[in-house]
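Coming up: chain A.
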Amino acid sequence: MIRNRSLFALSVLLVIGAMALPVLNHAPNRLLSGQPVSLWGLMSPATVGFVLPGLVLISGPFLRQSPRVLIALIGAAGLTLAGLLHIAAVGAEGLAEAASPAARTSFGAGFWVMIVAAALALADLTARAGFGPVIRVVIGFAAVLPVAAMMLSGHLDQMSIMKEHANKADLFRTSLIRHFVIVVAALVPTLVVGVPLGVLAYRRARLGGAILSVLNIIQTVPSIALFGLLMAPLSALAVAVPSLKALGISGIGLAPAVIALTLYSILPIVRNTAEGLAQVPRSVVEAAMGMGMTRAQIFWRVEVPLARAVFLSGLRVTVVQAIGLAAVAALIGAGGLGAIMFQGLFSNALDLVLLGALPIIAIAVVADALFKLLVTLSHRGPA
Partner candidate 1 sequence: MIEFRNICKTFGETTVVRDLNLTIDRGEFCVLIGSSGSGKSTILKMINRLVEHTTGEIRFADAEIRTIAPEVLRRRIGYAIQSVGLFPHWTVEANIATVPRLLGWAPDRIEARIAELLHLLNLDAERFRKSYPHQLSGGQQQRVGVARALAADPDVLLMDEPFGALDPITRDSLQAEMTRIHAETGKTIVFVTHDIDEALRLASRVVILDNGQVVQAASPRDLLNAPANDFVRAFLGKDDYGLKLLSVETVAERMRPAIEAVGEGAVLPEDNLRLALSRMVALKCDRIAVSTMQGARVGTLFLSDVVR
Partner candidate 2 sequence: MTMHMRFAAGIVVFGMLLLALPHSAPLFAALFPALDRPLYQQQSFAALVLAHLGLVAAATVLAMVVGIGAGIFVTRRQGQEFRRLIETLSAMGQTFPPVAVLALAVPVIGFGFWPAFIALALYGVLPIVENTVSGLEGVDPAAKEAAEGIGMTPLQRLGQIELPLAAPIILAGVRTSVTINIGTAAIASTVGAVSLGSPIIIGLNGNNTAYIVQGALLVSGLAIVVDMGFNLLAGQLGRWKVR
């Protein structure tokens, strides 16, 4: 009898990934397409044990869903993730020994399907167990830890994506730093301009409506178009005022990227600042006024703390959006992880695409989780 239908669906997915799809793809060089390697093919005395967590996981739907069983299954899901990665890594090492240095071993469709199924199972089980937000973050962290450890210790080095990374280690590091720089550089003017605008929008409803209308129009414009439309005037400006060019402000690169990112980021900040202040109960503000607090005191000691959670939620959306926009900015020469991703697309080097895209996704997901935690903690903390 199936007692956990969502886990059952994910287990079916896991089994399909294991049986019907390749875990690895092995090609003699970059240009030729790879030979599929199934999970069965990777089984050896060293790796057989690591399939065990997966087997426990797929038996999960048939067990009684008591708290202890759920915790055990959460552990099984996490270990399935790590175990799968380990099997792939060991398999890749084995294949590398027998082949030339130009050979490429990449993750196959089955690997991705299984990883996604196990990760979703982990998330679903954690939600079903009803843990609080802090424990959820700890579980997520614990699941990611073995993966990170394997990556950093060089265990995964025979995978093609890590080989690409080895080839382009410097570029990767500078791109990663540049990506952060773009986002942070845009956040500063966003907050400096956006928060006061948000307060203004809250205090003057009609003006606020107009401000939000304009910002909404900007938000509708596709990012690449806004980047593009900023390039022409900025390059004209750089030509007309040479000192700007000396500062690094020109039609391509950081300047249009940061300006466009700022423009896009202001809307969620303005909207959430205004909404955060709007949901502060009138009665609390009136009580504060009655106590004799000045306008400024009321703002800083009453309204701001109570608006904090909504504001942080808006900041979360802004940061995650900015991480994605910074990836697009690579197209106008701003650098960042997007540059690696697009380079891979333009030169048909698929591992390069992964090397760019996966870190972008990882950073966005981690930022989102951290901000969500921050929002939850600010709900609980002293107001």
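To be clear about the criterion, contacts are C-beta pairs under 8 Å (C-beta built on N, C-alpha and C of every residue); 3 or more make two chains touch, one makes a residue touch a chain; residues count from 1.
Keep in mind how these were chosen: all candidates are chains of the complex that A comes from, given by their letters.
Note that the structure is predicted; figures quoted are calculated from it, not measured.
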**Q.** Candidate touching chain A in this complex, from 1 or 2
**A.** 2
Q | candidate 2 partner contacts - residues on chain A that touch it in the complex | A | 4-6, 9-10, 109, 120, 123-124, 127-128, 217, 219-226, 228-229, 231-232, 235, 251, 320, 323-325, 327-328, 331-332, 338, 341-342, 344-346, 348, 350, 353-354, 356-357, 360-361, 364-365, 368
